[in-house]
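In this view, the complex is presented without one of its protein chains, the others remaining in place.
Note that the chains are named A, B and C in the order they appear, and that numbering of residues resets to 1 at the start of each chain.
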Amino acid sequence: MIKQNLHMFVMAAPLLCAFAVNLLGRLSRAWVAPLVLGALGFSTYGAIFVLQEVLTNGSFRYVVGNWTAPYGIELVLDPLSAMMLLLVSTVAFLASISALKSVSQELPGREHFFFTLFLILIAGLNGLVMTADAFNLYVLLEITSITTYGLIGMGSGRAPLSSFNYIIMGSIGACFYLLGVGYLYILTGSLNMADISTILGGLQGGNVATATAFAFLMVGLWVKMAFFPLHGWLPNAYSHAPSGAGVMIAPLMTKVTVYLMIRVMFSIFSPEFEFVRHAGVQNLIVWVSAIAIICASLLAFSQRDLKRMLTYIIVAEVGYMVGGVWLANTTGLSGAILHIVNDALMTLCLFLAASAIAYRTGGLSFEHLRGLYRKMPVTMAAFTIGAFAMIGVPPTCGFFSKWYLILGGAEAGHWEFVAALVLSSLVNAILFFRIIEIAFYPTEESHGHGHHEQEKVKVQEAPLMLLNPLVITAVLLIVVGLSSGTIVNDVIRVVLPDLF
Amino acid sequence: MKIIQDRAKTKQPGESLIIQTSVRILVPFIQLFGLYVIVHGHYSPGGGFQGGVVLGSAIILLAIAFDLKTTLGYLSERSNALMSNIGPLIYTGVAALAAVMGGLFLDYSALDVIIPLGPIEWRSMGIFLVEVGVGLAVMNIMLSLFWDVSSGGDMDEGL
Amino acid sequence: MENVYSIWPLAAVLISLLGAIPILLSDRTPNIREGWTIVIAVGKVWLIAAMLPTVLAGGSFEFTIAQVLPGVPIQLRVDAMGMFFALIASFLWLFTSIYSIGYMRALEEHDQTRYFASFAVAISATIGVAFAANLLTLYLFYEILSLSTYPLVAHERNAEAKASGRKYLTYILGTSIGLVLPAMVILYSLTGTLDFKSGGIIGTGCNAQVITLLVVLFVFGFAKAGIMPFHAWLPAAMVAPTPVSSFLHGVAVVKAGAFSILRVIFHIFGPEQLQYFNLGTFITTVASITIIVASLVALTQDNLKRRLAYSTIGQLSYMVLGAGMLSAAGMTGGLLHIGMHAFGKITLFFCAGAIYVASKKKYISEMDGLGRRMPITFGAFFLGSMSIIGLPPLGGFISKWNLVIGSVQGNQIPLLIVLLVSSLLNAAYFLPIVYRAFFAVPQGEAATEEAVKIQEAPLLCLIPICVTAIGSVALFFYPDIFLRLVQLALFP
Partner (left out) sequence: MEAILAELVAKYNYWIYVVLMMIGFYAMIGKRNLVKKLLGMNIFQTAIILFFISTGVKRGGAIPILDKHEVLLHGINPATIDNPLPHVLMLTAIVVSVSVTGVALAILIRIYRRYGTLEEDEILEKIGK
């Protein structure tokens, strides 16, 4: 009987442990690490089986508490959501290892608070990727957001202010989404995605209301995922968060929201609705994504801090994915979904590296990075792989999703999108090589021969707790890159017929 | 009564004697009502959230009428934190237990395996257990929200 | 034709990539580290040579690493053309390694571990480029090659190296991401495959404008071939230690660029289609301009390595020129020139390094009379320059002869003139150096006490110089293997 509930345990394990961590962590800090790692290890392990199960036996629907849909809350497990489940739990597991170390440095004595929020956030994300209920989605979205507000607010310096701005923007997004759900509810009387979809399909009239609902849902989600003109909150919030929170929030929050956008677009509404009946909107959004990619990439230029630079890259990557989905062809959509996976791993890799660097050097502004290749060779090697993935150098995974996206853009005839992608790759190359160059050279002034004997810098690697997840992620980047054919064929293509 | 009068004479924490006295008398009734709302929640209007809010507001009322230190005498910060964790733990625990016992998640009728009361009866019993958990959590979280926000987490200043 | 599915190609690529790990680990024991380098280099030559008989018999090896895109796997295939390039690269790497040890130790260079490790990765990528079975795989290794050579270019870690490193990456990465990647995507969306196939994968039914665009993107995109105006990285990259310049910027990196262009011309577009779309003229024009301009610029350079760099730029365009002629002899000459030029140019660079090691001299104007102190080095230099100029009895003559025949065959008289003029220019910028070294009387500073003490470079430097110089001569008399491979590659 475990088998049919396995995905629920994947979600429940972090949730149960969240409270256990808070309770037992009060007694002794020694409880925190085993509980967190145990729960997330179990989740990851379980998610692998769920994916395997779904791939062999096909997707299934699950009704919570045995209340049948559309009355009860329904969960849907198709290859896509199973893959996202695995992605979320893997990233969470890797991030938590590093977070355990960096939190004990940055927030000593508050580990149990931190990890309670951290685990609830993971449970919320796990729930988000599975849910098939429009209102449930809202609640889970807010659970993840509230925990994120808290985690970001725990940071030092400007963090509380950034977190507050995030609260305001995040709430606007959530409220818009809720309004959209309200319109849908008035139209259809149902909250179950599949049910709404059926009713909407047979609906006579009500075009304006449907479009309004759709617009509200989309704008709400775009605010949450920091799609370009609505991105203002993200750079501050993510760069001021504690390192331990950053490694979790940055890779997952925006990516899961993009996934939700795909769910809303294809499970509630239909491609026909978005791409055929509102072809003008479709064109417009691809244009906006192209502009988003370019603007965010250019904004990244002006940053003098590694983490802030990364946050602007995240905003650009959101443009990739939204644009890919709205290209309205299979290739673009496959690329966007593949990019969700890849981007999560790339961002994880870079943030883990940033967190390891910050642990040793105490800061991430460019001055702190000088001569790092000598000081932390392994960290920088992993960082370099992450950077290559962001630039899109094969065989790292970033190349392959970019390939699909460019191909999709070419197929759809959206050359502005193709140009934006190529340009952003070039900009990323410059951005990252600027950092690599800084880390490669020891000091500002030139060093000729002769000097090199005195400047023997001692190797000062980050602790293993920070290093191991980083190295694993870097290897994953290449492994996922090489297996992207399998991912596309066995997972993404399986879902696409449902969507188109 | 004597204590309150003494305290009113020596220092003035909070409101007047009349208010303080009436609050002292009211609080047990409010709490009783809160319990009623929780206990009846699974088959009549009410439930854990509402009952928890009522329970919590009873102690908040105390805090407003006296001061934060007084409320700490009723419910220490430590036990508050403990209970606000145990609440959700009960909730998710019951849900997971149902799944472990062979049903679907949150399908309480599966709990019949442990104590055979009949699946139908368990459905309402299960919800009751969940409501208790929710009630505990809501009460304590309401309270700690109030404590923390009014004193900034220090518990020594504020009202 | 026999096509074997085998892990040998992968082993040949990976041996030096994995070899970088023991090199990195034996940071503290230089002798063991250098031992590893030599072991790996020998192993690599052996692995590749072991596949040679099958390839010469018309067979090929194939290995699929991963299925990444529909219809486009990451795949290695050892065919005649790849074998030709890989053979040259691995053989010369062996001698470059020996030379590097002598050079780096004589100069007491810093960060030797990083140097040897990067070198190992770079050669791995070069072999990957040679063995790539499709454009995606080629692109993959091409990028790895660009990135792994960055630490080598920036080895000195001073302001000049920093600026050069920047320039290097800007040109190489900028063109590969900005031009090749879009071109690949367009090609893929047209044909659904990126496989290298004899005769090309593009039908004549395609839109002529799109094909023209693709040719432009590819020819300029593989900037490692140094087609003007994307050539400026090569002179800049000369700040690297000389073994790097000699091997990477004389053989591996630049030839990888030229090789990629030839691959694309022969096996993606196909000579017949290019003929049909009349695109050969474009390629030859671009190449001719580069040849003449680069040779003229080379005349003005006083820094020996920079002169060699401009010479390289010109010579690389010979290969592209030959391919662009689209006639049998022209294409043979172009492809053959990869090998012939490699032996000649690496000799010249080795000599430049040996001169620097022995006398710390970088400028031609300082080399008066040096030939009498270092007769072996300058003798080899003379042979190398003869090969580049294209005089018998040296290997360079054979490829140049084929190119001349090709231009006559195709009735392309302007190209003939370009070839002859450039040969004269080659002679004009190389022979004065030899003349100065042997016959000019040292004056001023060069005549001081110190200069008299200058002797030949260390033995580990001299051996490779002699081997490659003799190799250049030998290739004139025994070019059979190369010719056979080239014939197999072009006319299977």
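The rule we apply is simple: a residue touches a chain if its C-beta (ideal position, glycine included) is under 8 Å from a C-beta of that chain, and two chains touch if they have at least 3 such contacts.
Worth saying up front: this structure is predicted, and the values here are computed from it rather than measured.
Trainee: Using the contact definition given at the top, list the shown chains touched by the missing chain.
Mentor: Touch partners of the hidden chain, whole complex considered, are A, B.
Trainee: For the chain not shown, which residue from A:45, A:135, A:287 or A:366 touches it across the whole complex?
Mentor: A:135
Trainee: May I ask which residue of A:44, A:81, A:131 or A:163 touches the chain that does not appear here?
Mentor: Touching the chain that is not displayed is residue A:163.
Trainee: Of the residues A:6, A:172 or A:478, I need the one that contacts the missing chain.
Mentor: Final answer for the missing-chain contact: A:172.
Trainee: Which chain A residues would touch the chain omitted from the figure, given the whole complex?
Mentor: For chain A, the residues touching the absent chain are 135, 138-139, 142, 145-146, 149-150, 153, 158, 160-161, 163-164, 167-168, 171-172, 174-175, 178-179, 182, 185-186, 191.
Trainee: Hey, which chain B residues sit against the chain that's not shown?
Mentor: Touch with the absent chain occurs at residues 44-45, 49, 141, 145, 148-149, 152-153.
In this section, only the chains that are shown with their structure count from here on.
Trainee: Graph of touching chains, which shape: line, ring, star, complete, other?
Mentor: line
Trainee: From the centre of chain B, which other chain's Cα mean sits the farthest off?
Mentor: So the farthest one, by centre of C-alpha atoms, is C.
Trainee: Counting C-beta pairs in contact, which two chains come out on top?
Mentor: Counting C-beta pairs in contact per chain pair, the top pair is A-C.
Trainee: For chain A and chain B, let me know how many angstrom lie between their CA-based centres, rounded off.
Mentor: Whole-Å distance between the two chain centres: 37.
Trainee: Please work out the Cα centroid separation of chain B and chain C, and write it as a whole number of Å.
Mentor: Centre separation, chain B to chain C: 78 Å.
Trainee: Can you work out the whole-Å distance between the CA centroids of chain A and chain C?
Mentor: A distance of 43 Å separates the two centres.
Trainee: Two or more other chains in contact with one residue: find those residues in chain A.
Mentor: none
Trainee: Taking the touch rule as given, give the residues of chain A at its contact with chain B in the complex, in rising order.
Mentor: Counting only chain A, the residues touching chain B are 1-2, 4-5, 8-9, 12, 15-16, 18-20, 22-23, 26, 62-66.
Trainee: Considering the complex alone, what residue numbers of chain B touch chain A?
Mentor: Where chain B meets chain A, its residues are 78, 81-82, 85-86, 88-89, 92-93, 95-96, 99-109.
Trainee: Sort out for me which residues of chain C touch chain A in the complex.
Mentor: Touching chain A: residues 65-70, 73-74, 109-111, 136, 139-140, 143-144, 147, 151, 154, 156-160, 162, 165-166, 169, 173-174, 177-178, 181-182, 185-186, 188-189 of chain C.
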